[in-house]
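To keep things clear, I will list the structure first and then write my remarks on it.
All protein chains but one are shown in place.
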Amino acid sequence: MKVRVLFFAQARESAGSASIELVLPESSRVADALAALARDYPALESLWPHLAVALNGRLVPRGADLTEGAELALLPPVSGG
Amino acid sequence: MKVRVLFFAQARESAGSASIELVLPESSRVADALAALARDYPALESLWPHLAVALNGRLVPRGADLTEGAELALLPPVSGG
Amino acid sequence: MAELLEGPIPVERLLAEATRPDCGAVTLFLGTTRDRHEGRKVVRLHYEAYRPMAIAALEKIEADTVGSFAVASCRIVHRLGEVPPAEASVAVVVAAAHRAAAFDACRWAMNEIKSTAPIWKKELYEDGSGGWIEGAKLE
Partner (left out) sequence: MAELLEGPIPVERLLAEATRPDCGAVTLFLGTTRDRHEGRKVVRLHYEAYRPMAIAALEKIEADTVGSFAVASCRIVHRLGEVPPAEASVAVVVAAAHRAAAFDACRWAMNEIKSTAPIWKKELYEDGSGGWIEGAKLE
């Protein structure tokens, strides 16, 4: 299965990319995607404890199921306003 | 001595005038002016307990001395904003 | 530098003047004419002031606001004469480094205006009658 991964702010700068496509085994969960990203993007390491994760625009726990074509966003601590 | 008396809001409407000149004996105090006004403007009667009095733009107690040409203002409860 | 004026309050100018590079927060309060009060339809409000004393009272509030809160500026403008529904009769603009003080100061200044400035408001109704609003005795 394929998911689209979006990186924002520090995550975007550390990953060197705003958006990538990630290919995962069928029936993967959010945690599986994060494990793959941690392997592919070691520069994100210090950020992981601070990241929230959104699936198709909603915050999800790491155990949430992924679906084909889903949009997974890595969200550093927010600082709008 | 002469003082200028200013009436505002309800006091102006009840007195039928925005401003008058009041002639008083020398060495009069604010209380003397108010007594003269109470006599000349019976329509103000119900307002008296609610009025504040300013002399030359400052709130004063009734015992304050008047001076020639002073400006005495009768101020109903305020409702700006 | 408080202002009393007849006609619409120049809110955009006030905001432009308040905004400063050393401040991160601006709060604005506008008091506007409501078309109903205690069940009666209000056609417009009429405001009058003891002008020199009102200016002094508003400028004291501006200075006390800057002296009492961590804010860089406070400006007050009050409209006099007739104010139709949905138009502003008073504006308070505060600029501050941080938002908490900007909110606190703006609210405090507005409360002070209501209780200390010699300004009076009369409601004018559909039938041509009017009523002065019961306010606060100056002390």
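Every chain is named by a letter (A, B and C) in the order it is written, and numbering of its residues begins at 1.
Just so it is clear, contacts are C-beta pairs under 8 Å (C-beta built on N, C-alpha and C of every residue); 3 or more make two chains touch, one makes a residue touch a chain.
On a predicted model such as this, the values are computed, not experimentally measured, just so you know.
Every shown chain that the unseen chain touches in the whole complex is listed here: A, C.
Only one of C:26, C:119 or C:138 touches the chain withheld from this view, namely C:26.
The chain not shown here touches chain A at positions 6, 8-10, 12, 50, 52, 54, 57-59, 73, 75-81. If you put the missing chain back, the residues of chain C touching it would be 11-12, 15, 19-36, 85-88, 97, 99-100, 102-103, 106-107, 110.
Here is the rule we go by: only the chains that are shown with their structure count from here on.
The leading chain pair by number of C-beta pairs in contact is B-C. Averaged Cα coordinates give chain A a centre that lies 50 Å from the centre of chain C. Distance from the chain B centre to the chain C centre is 26 Å, each centre being the mean of its Cα atoms. With centres taken as mean Cα positions, chain B sits 75 Å from chain A. Those residues of chain C in touch with two or more other chains do not exist in this structure. Within chain A, no positions touching two or more other chains are listed.
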